[in-house]
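Only a single protein chain was left out; the remaining protein chains are all shown in position.
Up next is chain A:
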């Protein structure tokens, strides 16, 4: 039996679904390899901050890497390193239960659900599982400073109009 590559198949389906229907302001697409061909296993995506929050008017870029065991294992989604958010590690790795195979990852979670989950996390950080110190300290102790820093960051990733 020719072994079907479930990973690639699933990613293609995800791509199809995403094209058909994706939430407003988001983008997600496979990267291009050096020779110009599509690299289905590594994607780039953008997550807009929710409007009426301190994250608004900006789209935050993430990279998505699908491991060989996907969808049995979750994809690795990373923000730029040094991203200012209590639940983002200094490397940019996002600490979110649905992205953790030992916690709430299920094979049936779609890319759309993941993207929306991360968008949700931006404005509602989980202070009980901090992943970096500066923003967590500010979030807990000094909300003004926190907001200032977040807005500064939003400017860096601001939408171009």
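Points to keep in mind about this one:
To be clear about the criterion, a contact is a pair of C-beta atoms (placed from the backbone, for glycine too) under 8 Å apart; a residue touches a chain by one contact, two chains touch by 3 or more; residues count from 1.
Note that contacts and distances are computed from a predicted model.
Among the names given as "Mannose-1-phosphate guanyltransferase", "Dynactin subunit 6", "RBR-type E3 ubiquitin transferase" or "Elongator complex protein 5", UniProt records the absent chain under the name "RBR-type E3 ubiquitin transferase". Screening A:30, A:48, A:71 or A:125 for touch with the missing chain picks out A:71.
The chain omitted from view is touched by exactly one of A:39, A:101 or A:159, namely A:101.
Those residues of chain A that touch the chain absent from the view are 1, 6, 9-10, 13-14, 16-17, 69, 71-73, 98, 101-102, 104, 106-110, 113.
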